[in-house]
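One protein chain is absent from this view; the other protein chains keep their places.
For reference, chains read A and B in written order, and residue numbers begin at 1 within each chain.
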Amino acid sequence: MSGSPASGASLPLPVPALSVRHLSVAYNDQPALWDVTWESPPSGLVAIVGPNGAGKSTLLKAVLGLVPRLSGEVRAFGRPIAEVRRRVGYLPQRASVDWDFPATALQVVAMGRYPRVGWIRPLPRAERERARAALAEVGMAAYADRQIGQLSGGQQQRVFLARALALEADLYLMDEPFAGVDAATERAIIEVLQRLAREGRTVIAVHHDLATAPQYFAHVLLLNVRAIAAGPMATTFTPENLARTYGGRLSLLEQAVAAALGGGVPVGGATPGGPERR
Amino acid sequence: MNGALLEALLFAGGYNAAVVALGCAAFGLAAGAVGCFVLLRGRALIADAAAHATLPGVAGAFILAAAMGWDARSLPLLLAGGAVTAGLAVLVVSALTRGGRLRDDAAMALVLSIGFGLGVVLVSVVQSLAVGGQAGLKSFILGQAAGMRASDAQLIGALAALSALLVAVLFKPLAALCFDRDFAAAVGLPVRTLDLGLLALMLAVTVTGLRAVGLVLVVALMVIPAATARLATERLEVMVPLAGALGAFAAWFGVALSAALPNLPTGATIALVACGVFALALAFAPRRGALAFAWRQARLSLAVARDHALRAALEQAEAAAAPGRGAPLTWAEIGRGAGWTAWQRAVLPRWMRASGLVAQDPRRGDGVTLTPAGLAAARELTRRHRLWEHYMQAAGGLAPAAAHRLADQVEHTLPPEVAREAEAWLSRHDPGRLRPDDVGLPRPGEAIPERRG
Partner (left out) sequence: MTEFLRLDLAALLAAVLACLACGLIGNLLLLTRQSLLGDAISHAVLPGIVLGFWASGSRAAPPLVAGAMAAAVTAALLIALVRRLTRLEPGAAMGVVFSGMFALGLVLIEVTGARAVDLDVDCVLYGQLEALIWPAAEGLGSLLDPAALAEFPAEVKTLAAILALTLGLLALLWKELRLVAFDPDFARTIGFAPRLVSVLVLVLVSAACVAAFWAVGSILVIAALVAPAAIARLLTNDYAAQFAISALAAVAMGGGGYWAAVLVPDALGLGHGLNAAGMMAVVAGLLLAGACLLGPFGPAGRARRRAAVAVGPVRVPAPAAE
């Protein structure tokens, strides 16, 4: 890892930020994740890559306990995840909520401060200011009092990112943070993520764009119901591993990979993605 | 009571009672059959809103008839009034959601309650009119088969028979519409007309049921038999007649019951009979019933745990072949590694011993060793594991749908015959990939190594 950890909160020991052992999840009797065993690096940016229905979102949700596990164990920072909840932050898919909801951008970001406030107590002014600062970090200070439905898709994604930042977590699980955003927002988000990595935090993100994955992320987990391969991007994100992940189904994909690996020329639109099932 | 019930069930209560029972049964048949399409098209609660919104129409028609000096108890007139406001209600629901501020759930709840409220106000107006027959209006709310005239029952039976006939004639296009509207449009079916036709059928069935079941519960006869049939079968050409039969049975039995016990409101009795059948299906349906579902879940969860145990024991056995490492795993160690729940910990050791896969290890008190059968099973599991992976990879040449289905059926849900087929396919196309010493793949259960470079 390059750079020195800026924050004292980061761990000096090389404990994996997240480790899952023998994790299986099934919806009804359709397996969505099968016996996934994986350790993330202690810090840095990690992409989860795989085809539609590969269980990428399900992996994040199973880690967070949002879907029931059939089997398996999840640890964060070497401890059971329930004990370190405060250090884990979640950024859900943008499409998972109703953006017509009568709330302002600031009110949504302030939800990221709720764990510090606790039940029943109203949000103190200082916490509201922290939320405002988080909003400013993603370049959205001017939109604090806008109703969220009046924001563009990219702006909504920035609001979600600001809410995650407001949590001040050490491990972030992000479900498609780049889905459906404009180029400026994509740059803004990756800058925030890189800053988090420099501070010694871990970001594990479901990522659909094979062309940009090697540019943005240092590590990768290739997932297709089972863990296919994992490790540093340079050695893991190989055409063979991708073929094993995607079943060699897409020729477009190979072009995208070739382009990405050979000089990082992005092939626009070569995302075999789309919304995860369920 | 038994005598009276039997009499009613056998249509032995006289001509009038028999005609009423038959008319109601015909309504049940039509409601069940039409209900299947209403249900599959996601219109169940619009039907409920429309049914509640018939009240202002029925009461309005009554007031109109009284004002014009017509017979205010004329069933065709009252039903026509109900159909008009029910149709308006459907239009209002779509108008309310058009602005995007209100979702269809809110729009339906609003139309249902406000329509009914308007009806209640009009009924209170009717009560103050100086004409006879006001009390009859109440039978439109909760249904009352007793006192129905034979001519009314004949009208209901005729309307219901017509609706059922239309369902039979339009079966194929309606089925296409409900399965995939876009596809139906793409193959040139007039989907808008069909949707309107289904809506008209729904309204026809709704007003047909008003007199017998009442507007509050008419939706029960449209939804419950259809949902029951859905539990029992996966095929639409079975589901529709089955729902029709269940609806007819519920209506006929309910009418008979309410005739035998005069205090029971007819509509509620019919709905409860339908509900009873539904409850039976919910518990005992062969594939979708609660018992079958619980059994499948338990079996799957046990199979997953068993496979973990087999693989863990196999790995340990292979490792034990190396010098200096010998202790077999204990159940506690296996359970901890795989995150077993308490009941899995309790059931699995017994189950696996009983099925001859494992035996007590003599060297360590609670140690687990694989029997020859267990060893074979574990090897087979590992082989299938890899086979599946190869298949996934090579299946790129297959139709995407087939590859996807196989991807979901990971190794142990892969039926043996599919595994054999895949094996044959692979040995033809890629013989080199099936060698057991194949390297480069992570072994099952093994953590994928973080290669640092």
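Basically, a residue touches a chain if its C-beta (ideal position, glycine included) is under 8 Å from a C-beta of that chain, and two chains touch if they have at least 3 such contacts.
For clarity, every value in this text was computed on a predicted model and none was experimentally measured.
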Contact set of the excluded chain (shown chains only): A, B
Per the touch definition above, residue among B:Ile141, B:Val191, B:Leu310 or B:Ala377 touching the missing chain: B:Ile141
Residue in contact with the excluded chain [from B:Ala18, B:Leu45 or B:Ala245]: B:Leu45
Touching the absent chain when the full complex is considered, from A:Pro16, A:Pro31, A:Gly72 or A:Gly154: A:Gly154
Where the unshown chain meets chain B, residue by residue: 39, 42, 44-45, 48, 52, 96, 99, 101-103, 105-106, 108-110, 112-114, 116-121, 123-125, 127-128, 141-142, 216-217, 219-220, 223-224, 227, 230-231, 263-265, 267-269, 271-272, 274-275, 278, 282, 285, 288-290, 293
Footprint left on chain A by the chain that the document does not show: 61, 64-66, 85, 88-90, 92, 96-98, 101-104, 107-108, 111-112, 114-115, 117, 119-120, 122-123, 138-140, 142, 147, 149-150, 152, 154-155, 158, 163, 167, 184-185, 187-188, 191
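We take it that only the chains that are shown with their structure count from here on.
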Chain centre separation in whole Å, for chain B relative to chain A (CA means): 35
Residue ranges of chain A in contact with chain B within the complex: 21-22, 24, 26, 29-31, 34-35, 37-39, 41, 53, 69-73, 100, 224-227, 229-232, 234-236, 243-244, 247-249
Parts of chain B lying in touch with chain A, wherever the complex brings them together: 100-101, 296-297, 300-301, 304-305, 308, 337-340, 389, 392-396, 400, 403-404, 407-411, 413, 442, 444-453
